[in-house]
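Here the complex is missing a single protein chain, while all its other protein chains stay put.
Take a look at subunit A:
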Amino acid sequence: MWRLTLRNTLARRARLALTLIAVVLGVTFVTGSLILTDTSQRLLDEQFRTSTAGVDLTVRDAAAFDSAMGVEVERDPLPATLVDRIRAVPGVAAARPVVRGQGLLSADGKTIVPPGASLLASWEPAPVGAFTLRAGDPPAADDELVVDADTARRHHIELGDTVTVRAEQTESLRVVGLAGFGDGPGLPNSTVGLVTLPTAQHLLKLGGDVSEVAVVAADGTDVQRLRDRVEAAIGSGYAVSAGQDIAASSAAAAKTQVDHLQLMLFALAAAALLVGALLIANTFSIVITQRTRELAVLRAAGATGAQVLWSVLGEALLVGFTASVAGIGLGVATAAGLRDLAGAFGITLPDGGLVVAPRTMIVAFAVGVGVTVFSAIGPARRAASVAPVEAMRRSAAASAPGGRVRTITGWGMTGIGASSLVAVLAGSGSLALVGAAALAAIAGLALLGPALTPRLARLIGRPLDATGIPGRLARESAARTPRRTAATALALALGLALISFMTVLATSIKDSIQRSYTEVITADYVIESARNEMLGGLSHHVHHHVGELPEVAVASRLRYGHWKDGAHTNALTAVDPVTLPRVTSLRMAAGDLNAISGGGVVLAERAARERHLALGDSLPMTFSRTGTQRLPVVGLLRDRDAQALSTDYIISLDTYSRNYRENMDASVFVKVADGVSDAAAKKAITAKLADHPTAQLRDQAAAVAGRTMSIDQILGLVSVLLMLTILIALMGITNTLALSIIERTREIGLLRAVGMTRGQLRWMIRGEAVLIAVLAIVVGVGLGIAFAAGTVSALGSTAELALVVPAGRLVLVVAVATLAGLLAGMLPARRAAKLDVLTAIATS
């Protein structure tokens, strides 16, 4: 029996080829995602381990938490005198002051803006410092600089060149050396500038203070005990951490973005595999139908039902295994491409050798073989139930429209989905309910498919009649085999539903961001960092410089900060209550914005509602620098206005500087002085920004674009990856039609004999492909819009959001899918047209 299985599989390799490709693509996706995230995580681990490798203990200012939303908090500097106190502790071999901060490098008048950090640090030789000299000398004099070899190579910096460093101060320094990091030539996606300790202190305006103290234990000293001794010697207010703990926590912070990406990739891989599974089940089911007589002969010859079942499952196993091997190979090959793709959409991942973990192989095999075999179970059971007498019957190719139970269950599930959606749209639903409704509706439609397809295909295919008999036949052919038409269309519909859902949702969110921004912000210009850092990343000098200009009436700045509330991380915005009303049209629902000057907090109405807080209550907020503080609630802001400021919590800039070490602005809103033309103001401001290469002057449209950029990037990445799902679904159309042509050889022979030209025949097949695609478009785009509406409605209860259907983009999706359907029909159409008339007629 196994020999027969093997031979059957090989004999039908053409029919199974497209199924194979579907599994291969799914496995490729899973493998690529796993390799990419493993690699990124290992590189980040290594990077942070290397940076603390020679350090046993690190002494820093104490903080309530190390990082929030992937950003490490800034800590207060330490007095240099602390170094001597640490050095005096028995068991300390060395205690070195380290200064670390951000400093942009400029070479040849051009500022280097890397996708990641612009690190500026004091030079330390090994073992404390993680950088090793590759060329030249370490910085010894105050005007000397070492840059990383990678940046030097990319920007043609050579020993002896002058490079300008922009931190709190700007200085031009001479490059005396090039450094590498660990085994590599630098830090991924970053620039590194290394200077003497005094220069670093000067550039970062630290005076005599240092960022942290690196401690090396003497040989034979227990690090844990040493830590206790150091803690005791310097007292509370300082945090003494083991080097490896810091590495782990820094790596964990850096990995949050990788984790988000991984989640997204897995979700998309799951979608691709689901579509693939539908295609596999359909292919096996068609092949089994075509083999009914052969199977009946086998049964008549004495094969048991179980043997037939295992023979079909064996075929699936072979296909799954082959596809998994190919998919893993392709996955390894495309992981790097996936990284570039993510990079193109603004998600920067470290570059380095790929990690192919055994776990990746196991998961890929389990997924590839599992999905294939699981999808073949239904068809295999049907194969096993073929009765020996069917060997004697003429084959009846038309498939049943599905049983009553199936149809009734289908209506039930669809009904539950639809009514849940209506409930959500009526304003009484949560996101979870939308998700459940979507699952119910999809499952319901999958069950209803065979029953609904004939009517739907005939209705949607009506325009095909205009093309005469070929169109009419295309329509009937799709309607005649409802099971396979439904399964094929459903696969494509799922992909299209996801794309439409993402598109509508993203457009709605972008639209609401734009509306709230343009309604609330009345400033003429806003200055922001071109890099869109998590906390803004705009130098605090900008506000000062721009505010001084006579062309500027008001310059009001905003700062972002993170705070914790138990395990949850929240964002807040710090504002100047005096100038802010002059650049915005904020309206308070209660209280007074000015009251935040007294150290209170203003809440968005929805946040107050969620927390059951009213004016006069107090909100406990944990800040990294100062720990938990109770801030009195002094005002409530309308939700829409809060959204325009991207926050639910507003404090004053004074309160901010008391609780945060961070000294970066997020935005500076500018109102031009009366009588000054926009052009003149723009020119003056731009001139002031020359010293701040990452600062950008934006008008209202550019400011909105900056706020919606990340949505565009994610939508772009997801759309590109969903195209893979669409591609698999289109192969499903090609496959179904190719198999159906084999089945309809006689019919095609007859049509050709009575005078159907090859051209007409090709249009008949393509017409069927397009019909399936349009069926999928109607269902898929419909589902996508409906559930985007549900999601918007559910989100709308906690955020200002209204449904916006982007007609243009959806028309594009529809046009591309229709065209793709046409393309999917090309191959089968060509094959059908090539059939020899006489052979076709003679086929039994």
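As a working rule, a contact is a pair of C-beta atoms (placed from the backbone, for glycine too) under 8 Å apart; a residue touches a chain by one contact, two chains touch by 3 or more; residues count from 1.
Keep in mind that, in the parts below, contacts and distances are computed from a predicted model.
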item: Per UniProt record, name of the chain withheld from view ["Putative ABC transport system permease protein", "Nitrogen fixation protein NifU", "ABC transporter ATP-binding protein" or "Cbb3-type cytochrome oxidase assembly protein CcoS"]; value: "ABC transporter ATP-binding protein"
item: Touch with the omitted chain, as defined above, among A:V668, A:M756, A:V779 or A:L827; value: A:M756
item: Given A:E476, A:D654 or A:D712, the one touching the chain that is not displayed; value: A:E476
item: Identified contact with the non-displayed chain, of A:R630, A:R746 or A:R830; value: A:R746
item: Contact set of subunit A toward the excluded chain (per top definition); value: 398, 468-469, 472-473, 476-477, 479-480, 746-747, 750-758, 760, 837-838, 841
